[in-house]
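For this view, one protein chain was removed and the others were kept in their places.
Lettered A, B, C and D in written order, each chain numbered from 1.
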Amino acid sequence: MSELLQFLFSGVTVGAVYALVALGFTIIYNASDVVNFAQGEFVMLGGMITWAAHAAGLPLPLAALSAIVITSAIGVAMNKLAIEPARGAPVVSLIIITIGASIFIQGAAQIVFDKQIHSFPAFSGDAPLRVGGATILPQSLWVLGGAVVVFVGLWVFFTRTLLGRAVLATSNNRLAAQLVGINTNFVMTLSFALSAGIGALAGALATPITLTAYNVGIGFALKGFAGAMLGGMGNPKGALVGGFLIGLIEALTAGYLSSTYKDAAAFVVILLVLFFMPQGLFGRKSTDRV
Amino acid sequence: MRISPKTATLLVLAVLVALSPFFFPSNFYYRIGSLMFVNAIAVIGIVILTGYAGQISLGHAGFAGIGAYACALAPVHLGLHPGIAVFLGAAISGVLAWMVGRPILRLKGYYLGVATLGFGILVSMILTNERDLTRGPDGIDVPDLGLRALVNGLGLNLSNGQFWYFFSGICMILGAWIALNLFNSPAGRALRALHGSEVAARTVGVDVARMKLQAFVISAVYASISGSLLALQNRFVSPDIAGFMHSIEMVTMAVLGGVGSVLGAVIGAGILTLLPQVLTIFAEYEQLVLGLVMMLVMIFLREGLLPSILKRFRGRDE
Amino acid sequence: MSELLSIEGLGISFGGVKAVHDVSFKVKPGEIVSVIGPNGAGKTTLFNMISGIYRPETGRVVLNGEDVTGMEPHLLARRGMSRTFQNLQIFQSMTVLENAITGYHLQESGSVLADLFNLPASRRRAREAEAGARRLLERVGLERAAEREAGNLSYGSLKRLEIARALALGPKVLLLDEPAAGCNAVETEEIDHLIAEVAASGVAILLVEHDMKMVMRISNHIVVLDHGEKIAEGDPATVSRNPAVIAAYLGAEAEAEHADG
Amino acid sequence: MLTVDGLRSRYGRIEVLHGIDLHVDSGEIVTVVGANGAGKTTLLRCLSGVQPVTGGSITFRGEPLVPVPAHRRLARGLAQSPEGRQIFTNLTVEENLRLGAFLFTDDRVEKDMDDAFAMFPILRDKRNLAAGGLSGGQQQMLAMARALMGRPSCLLLDEPSMGLAPIIVSQIFEVVRGMKDLGVTVLLVEQNAFGALKIADRGYVMETGRVTMEGPAEELIADPRIREAYLGI
Partner (left out) sequence: EIRIGASISATGPAAFLGDPEAKTLELLVEELNAAGGIDGENLRLVMYDDGGDPNRARTFATRLIEDDEVVAIIGGTTTGTTMSILAVAEDAEVPFISLAGAIEIIDPVRPYTFKTPHTDRMACQKIFEDIQARGFTRVGMISGTDGFGASMQAQCKQVIGDYGIELVADETYNPTDADMTAQLTKIRNTAGIEAIVNPGFGQGPSIVTRNYKQLAIDLPFYQSHGVASDGFIELAGADAAEGIRLPGTALLVANLLAEDDPQKPVVDAYKTAYESHTNSSVGTFGGYAHDAFLILTEALGRADATDPASIRDEIEATEGLAGTTGIYTFTPEDHLGLDLSAFRMLEIRDGAWTLVD
């Protein structure tokens, strides 16, 4: 049925964006147990920098690349200037630092750029692809592909590489990580660079669909956060599935029930899932014993 | 006789409320003062929930919304006096917190965060979208509390700003007194214990689920009353009061001041209420500076303003 | 006197591996029963089942004639059960004194409303709890650390703080999981005396400890676990001579060392 | 090999080490004993770089150690099995061991791991289990094994026998003694003073942040004050 298919396409389009944002959360979380509320700003920067660079005459791929590189650098700076100096602070303090960083980045963006809404051309045109009576934009496939590639990359990183294990070890027990020779500062720098880069990638891929402005970060952060928690924080698989699930729930609710309460539906599902699986769908239980 | 920290805190607060007006350059500062106190009430609730019991909430603005809209709607629909509506709002918030809290307080850390976030968003959504009841995103008028007329009838002559300054100041001190009582009481200790180790708290006989729920309900009532007072003094309320940003603001105020400390809560609320007013001189750099200040405070005073400063102060003492 | 605590065929498994299997024994008031066995034998798991932290898959726990299997820990505490932990469970950001006072939670806690409004009843209860807690800190030698933040204590001191907190409940049954770990021989003896004293006041004590000198010195009865199963039980002399116990746990050399120490 | 000279350290404003002098020669086993709260753990934390040093100096293989960040000290040959075990509870036993050899990528890692499993067979059975699920004693073994995976030339052990069954305790002391034959230097903090001093060359006694006695291990064992205060004999 073409109607259902269209709803699914809508859900997948949005879900892929959420999934990309959620994936961005996982790395910093895995390295430090901190949910970086500035993650949404990385997405915003990805979109805004790509727009600005493109408007300044850079070809689109180059503009996107520069956005990713610059945002990663901003991520590293954030770690060096704001997170590292606060080492040893309680997690709530770190969270407030990330919220502060988020406000700061937003404030900077509105000065460096402007307060208008922007976009740039889709990567492979605007001609919708028709499948079984429903349509999807080629750009959605770009976002989809981006989410899957990032997911695979992260999954391999965390399960197959010693460095990935070192990231997990750092959050699990920083003291022990140092004792086995892990440079925990480097791990943090790396994870901020990666997280910010993934965020910027999300922004660059999604902007032709979602549009961008200096203040879109918080919305992305919320949805990405919700997706990551639904899937189980820290697990790339969870981020991917959680993000898509939220997108699909929203689209199906908007299509079949009520567009007004589609966000509510997403949160009701999250509450239900957490009721039965307090660690989210794929989150692992902490194994500390008494 | 040594003054207990509790008495000291209450004294400081009383002096603050009573003497500050002598330093006000204009009547406008009564408004800022009363906003600080109203915010502080909600933040004290967060101190109980997060500082004492270690539970995160990213949705407490939802309760503030309930308290506020109770004052807007109950007089119209139920014919209640707005003053009674404050208690009705608090009761609804309490009951709702109890119902919502039972399932979600089993969750830990960020999972609890996202669940409370969901709750807050649901409330704000209903306030926004149930136009027929709430008049939607543009907000709704709130009837006059009438207390000022009463007080002024007793011979005082308070302007609206002055009245709300002193009234919310008194409410805030009352709220602080209750929270301070709790801190060193058996129940407060049980909360702080389960914060430290749930398992150990259970084995010493703390009914962890029940205590968490109590903390959640109490903090919801604080938020609700704060929302009511804000609505009554503004004579107007819009769904922004239940918004995510307001929830975050409450938590930020608590953490900035020092999340375990009642006086810290008041200081945190004070700073974050005053800061935007000060920052207007930076015009478009306002957000930039606000973010910067938040980061700097947390980097250099990582346990929050008050506890960190006290620590240094004591350090020099010895 | 009849038994206070009776363990009947308790068992649990993790990921298909039986951590504890069909373990039974009884403890009388005033008696010290030790559970020993190799690392990973299931001692702590057994404690966790008895104290309600894990729900046993098989068997029953009977306390004072009542079946309390799988009951919530705080309800067990109400019925007189108290314990310490092998992996410290300290209220880090509270003071040492406050840590000890929490042990009085059941006696001191009344209605939250009384606490919120600082009613006299609430104040009186809090005062009594504090006085009791100070006495207990003295008994474990921590009176001078009373006002320090608990997280700042050394490992051995924390072990003793846990004992004080457990005693504060005024338990009928006390479960101690390696109370002497991290203490030297002299400190261990102090703990010895304390335990003996508590037992003498009629409390049933269940002890897990790897310090064989201590175990042999104070136990009335010893239960030996290996791979989750009870492989021996009896009085100290019998158990220490049991070849299976020597092979699995004590080791020939340890015994020799014991003899020369 | 390791020389500690007038070492001071503090937590916040409270000083807990008031000038420790101590040295460990190459290939030696040195034991430190002391009451609860004497500062033994703090001393080891200073040596491994996770505790700020506020005075004095540490020299390791002729070079000052204090400026070296913690994560570089393993590369210099200094490994620690810390108090409270500090294993990676969310990672598997095998991952814990591999991270112990984080600095190495050669084939010897596998061999070292086999050696560790040979030393503590129970860990082999549990290699794919989250380390947080291990029993207390098993975690202690893992901490020790992980330290060995770092191929130290100097091993710092903080109460390695804590929570271990007697049969394993004697085994651990055997292992430590065996280290000596492999040329590894060991600084051992122990509450089981008797067992520890028996395998040690020399010993130190710490009391409230100071070294109050030192000497060859046999002498310390024979010293009546020590026998009374620490050995309980």
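We adopt the following convention: contacts are C-beta pairs under 8 Å (C-beta built on N, C-alpha and C of every residue); 3 or more make two chains touch, one makes a residue touch a chain.
Note that this is a predicted model, so its numbers are computed, not measured.
Put simply, the missing chain touches A, B once the whole complex is considered.
Checked against the full complex, the candidates B:Gly83, B:Gly109 or B:Gly136 give a single residue touching the omitted chain, namely B:Gly136. In the complete complex, the hidden chain is touched by one of B:Leu191, B:Ile241, B:Val259 or B:Leu305, namely B:Ile241. Within the complete assembly, residues 25-29, 31-32, 35, 128-129, 131, 136-139, 141, 160-161, 230, 234-238, 240-241, 276-277, 280, 283-284, 286-287 of subunit B touch the chain that is not shown.
In the full complex, subunit A makes contact with the omitted chain through residues 3, 6-7, 9-11, 13-14, 17, 110, 114-119, 126, 128, 135, 137, 206, 209-211, 213-216, 219, 251-252, 254-255, 259-260, 263.
The working rule: only the chains that are shown with their structure count from here on.
Here B-C and A-D were compared by C-beta pairs in contact; the pair with more is B-C.
In this assembly, the C-alpha centroid of subunit A lies 42 Å from the C-alpha centroid of subunit D. The distance from the centre of subunit C to the centre of subunit D, each centre being the mean of the chain's C-alpha atoms, comes to 28 Å. Residue positions of subunit C touching 2 or more other chains: 44, 53, 85-87, 89.
The residues of subunit B that reach two or more other chains are 199, listed in rising order.
Considering their complex, residues 44, 48, 53, 85-87, 89 of subunit C touch subunit A. On the side of subunit A, the complex with subunit C involves touching residues 288-290.
In the complex of the two chains, the subunit D residues touching subunit C come out as 11, 33, 35-38, 41, 83-84, 122, 129, 133-138, 140-141, 159, 162-171, 191-195, 228-233.
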